[in-house]
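Let me begin by handing over the structure; questions about it come next.
The other protein chains are all here in position, but one chain of the complex has been omitted.
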Amino acid sequence: MSAAADSFLERAPLELRDWAVQLLPAPLQWISHHLITIVAVLAVFGLFFAFTTVAERKLLGRLQNRLGPNRAGLPKFSILPWHIRHKLFGLSQPFADAVKALTKEDIVPAAADKVLHFLAPVVVVGFSLMTFAVLPFGRNLIPVELDAALLYFFAAGSASELAIFMAGWSSRNKYSLLAAMRALAQLISYELPLILSVVPVVLVASTLSTSAIVQAQGAWTFGVLPHWFVFTPWGFAGFIIFLISALAESNRSPFDLPEAESELVAGHLTEYSGFKYALFFMAEYFGLTALSGLGVTVFLGGWQAPCELLYWVPSYLWFMGKLILMIMLFIWVRGTLLRLRIDQLTRLSWQFLVPLALLNVGNAAFWALTAQWSGPLQLVRWAVSAAIVIVPFLVIGRSLSAGYAPRTYRYAP
Amino acid sequence: MTPLHLCLLISTALFCIGLFGALARSNTILVLLGIELMLNAANINFIAFWRYGPNPAAANGMIFVLFSIAVAAAEAAVGLALIIAVYRHQKNIRLQEATVLKG
Amino acid sequence: MTAALLLIAVLMLGSAAAAMLRRNLIHSALLLVASWTGVAAFYLWAGAEFVAFAQILVYAGAVSMVVLFAVLLTRQSREADLPIEPATVTRTASAFAVAASLAAVIGSAVATARFPAASAEAPAASVKQIGLELMAEHGAALLIVGIVLTVALIGATVIASNDKKRDPEDAP
Partner (left out) sequence: MLGSGIIKGLAVTAKNFLGSYHDPARMVTVEYPEQPTVLPEAYRNFPFLISEDAADPMGTLRCVSCQICEKECPPQCIVIEKSKDKKPDATGKPQLYPLTFNIDISVCMSCQICVEVCPFDAIKMDKVFEVAVTNRFDGLLLTRDQLAKPNSYYHDIHPAEAAEVDERLAAERKAAEEKAKAAAAAKAAAAAAKATPTPKPSDGPTEASAKGGTAA
């Protein structure tokens, strides 16, 4: 096992960085060490963002029996054979979009607060990128090893709320301001269940450090059943709550009220165009990726392999694979569910997610207290823990849906 | 001058800025924010004394700041709720005009 | 080290002073967020990671939101940020005098004070240590803070909520 941990592939990114650092003159080495990490994260997740957008559009298309973008290929002057040049499966779509966004006119409303109007997209991108600093991408790949990493993650993530407010207020547009207020109400409502859903993991792993949380999930029963937190009753409940809150935190469908174009034009983005709009768009995807990365780290075992036999596969590949699966899940949900109304949205958070998440913290405490139970007691432990999840879910679910007849749809089975 | 002196001077300056704001502005929200600044200045002192005090191994200074932050958050929430309640009665949040005791 | 501290201090104090002088309430609130972030940077500088992140989470994430909501909910019009009328000039001047004299008193006191020598090494306070101390030694205080926060939350909701009966039509 330690041989696998030290294998060449596992160490390759670090070796590459060290090799690049020693090429530079000595006085620059201490800073370039960090700069290279930053550049690597930016490059990897910048490209990841680009291809997430095209993957999202293609996947959404397929979910709705459409083709999705498949046109943007290479420019005409390229010397590649025709059939490659022609379409390339639309993979160069994000680059075409980037060129379009960059060359568009940047319009600032005359009455806008110019400074804040400019600062908002910068702040939102900056802080959403900062959250990547504490995600362990691989066994040896974590940009900053922090003791209070989870707290850092949520602290950096909370700044995006400010940016949305700045964008909405500085536009001097009633739609923007209304949308910003709605977005804030949504983000504040869902920050609570988001953090509460992670607290059980902190409780059981007894650490706030992301790399230590991943370490705590690194074992297998019989070599095939990974000890990821999602495979425990409280972990599963926490994961579901985390998924719902992460969807809401990243303003994605079905919680995309802040940008509900049919109600609010385009929300706080109404007065943004060109590159600034692209920055907001980018920040949204960075936020989504970071939250997915956190979900992978906290619940899905981070860079751990799913079974012992596959331990030799480099850890960062596992992380990226799980991250892609998470994002595909988000896209799938987006392609399926309808947008909620604002009162339904806040009700879902305060009456459903928060109580369940609070109970889940108690559930995790029970789990941590009964860590010594074994044999048949283990079964009791699982049964009790599952009951703490399922019974409140059924009770709250029944009370929430009381008074509604089952819906019927004319065009759906 | 030791770093501790510097930290204390900085916190003094922050405290006095907060005091000035609380005294000079007539908008209730700004008064509340000035008080928040003063609380922050006190927190800076706690951290400075913890960092440069005789016994940094004990985390008392940090824990005190954590409690202080929690209480400040509660204060802000209640204070702003009061402001909204006052506004609902008077349609105004200027301090000079909040002269009527009966709502 | 000192240069970094001075930079943080300039950011923190500058934005705080600007916040207290601006006419525009929203600008004031946002500048105060910058100031609070500066305080968090100071905590980071001093090695109190956990407190710094808690500061950002609570102040930049929560208090600022409450403040901005309050500003927007209580603002009648854009004229609300008109210049202060002449009557408050004396008030500003006296406030400045009070603040400045207090600054002078505390400043001189601090400048002449002598403190025991600090330990050279930055103290390493892990999150685990803080957690253990919070739960063991300060357990009662933690409980009381929890109760205070809960009471404050409920109180704030009760104070700010409208007394009018909800229209039953509103319920979905």
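Order of writing sets the labels: A, B and C. Residues in every chain begin at 1.
To be clear about the criterion, contacts are C-beta pairs under 8 Å (C-beta built on N, C-alpha and C of every residue); 3 or more make two chains touch, one makes a residue touch a chain.
No experiment lies behind these values; they were computed from the predicted model shown.
Though it is not drawn, the left-out chain touches A in the full complex.
For the options A:Q22, A:T336 or A:Q378, the residue in contact with the chain missing from this view is A:T336. Among A:L63, A:V144 or A:L178, only A:L63 touches the chain that is left out of the view.
Looking at subunit A, the residues touching the absent chain are 59, 62-67, 332-333, 335-337, 393-394, 396-398, 400-401, 407, 412.
Basically, only the chains that are shown with their structure count from here on.
Averaging Cα coordinates per chain places subunit B and subunit C 6 Å apart. Centre-to-centre separation between subunit A and subunit C, using Cα means, comes to 30 Å.
Note: centroid distance subunit A to subunit B, computed from Cα atoms, is 35 Å. In subunit B, no residue touches at least two other chains.
Against subunit B, in their complex, subunit C makes its touches with residues 1-2, 5-6, 9, 12-13, 16-17, 19-20, 25, 28-29, 32, 35-36, 39, 42-43, 46-48, 50-51, 54-55, 58-59, 62-63, 66-67, 69-71, 73-74, 76, 84, 88, 91-92, 94-96, 98-100, 102-103, 106-107, 110-111, 113, 115-116, 118-119, 122-123, 125, 129-130, 133-134, 138, 141, 145, 148-149, 152-153, 155-157, 159-160, 162. On the subunit B side of its complex with subunit C, the touching residues are 1-10, 12-21, 23-27, 29-30, 32-34, 36-37, 40, 43-44, 47-48, 50-54, 56-57, 59-63, 65-67, 69-78, 80-85, 87-88, 91-93.
The residues of subunit C lying in touch with subunit A in their complex are 26, 30, 33, 49-50, 53-54, 56-57, 60-62, 64-65, 68-69, 72, 126-128, 170, 172.
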